[in-house]
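All remarks here apply to the structure that follows.
Heads up, one of the protein chains got dropped from this complex, but the rest are sitting where they should.
Up next, subunit A:
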């Protein structure tokens, strides 16, 4: 260990000592709730990758659109949080299917790089279309709670965190139910494993892929709204960084693996929050990318992945 590492080690140790247990619990809850936003976005990345092997770089922009729909619904049209959330999910689902049908469907048999470039193009198109119609300025989200925190067993927790966590957990349970128990969920798993064999069952592969985009985009839409609630603002480029982080979360969990995206997202949220809590808030965004580099070097298949998995 060199001198500078020593210094870093001690400053981390000092920082850890400075934060009390209760505060740690608080930070953990904050981390998990932030992480659940990443997880919701990561699920769409991972489901789409699982079924058509495409990294949908426009996914972060669907998230952004969700954030704006939530804003307009709550501020301009006076809707409550839950109706706004549902509206954002429905419209994003439709939007996701349109993107898939217009931009990606015809590229199914072309090279991966062509599809990837298209995805980046779609991403830019969405961002600048939003800027064109309403400008690049941010919009402020309303405060949902007058009293910001509640105290449970001596731990102060922000109500926003609890709300985000509750919404995410409900959506993830719902997703698990759809994927594991319903007919369309089984079809999605079948198509992601072997599309031709799925055709032989009479499964309509195109519709199944669209359903995957619809579900993934609805989750991103929901994430956009709760992100707006968490950070209290939305802007046309808000999807870029969370989108990249969610991508990291998906890779961390093992791309294509649904529980992997959930765990990867939560883990990333906790790591980021702890990095900030320790006083390294400037390193917060870097944490995700350091994790990405480490995972690509040491375990490219991700936490839940089998080591035979193909990489982009």
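In this section, a residue touches a chain if its C-beta (ideal position, glycine included) is under 8 Å from a C-beta of that chain, and two chains touch if they have at least 3 such contacts; residues count from 1.
Note that in this section contacts and distances are computed from a predicted model.
Visitor: Out of "ABC transporter ATP-binding protein", "Ring hydroxylating dioxygenase, alpha subunit/Rieske (2Fe-2S) protein", "Pyruvate dehydrogenase E1 component beta subunit" or "Putative aliphatic sulfonates transport permease protein SsuC", which one is the UniProt protein name for the chain not included here?
Guide: Options "ABC transporter ATP-binding protein", "Ring hydroxylating dioxygenase, alpha subunit/Rieske (2Fe-2S) protein", "Pyruvate dehydrogenase E1 component beta subunit" or "Putative aliphatic sulfonates transport permease protein SsuC" narrow down to "ABC transporter ATP-binding protein" for the missing chain.
Visitor: Which one, A:21, A:146 or A:200, makes contact with the chain that was left out?
Guide: A:200
Visitor: Touching residues of subunit A against the unshown chain: what are they?
Guide: 183, 186-187, 189-190, 192-194, 196-204
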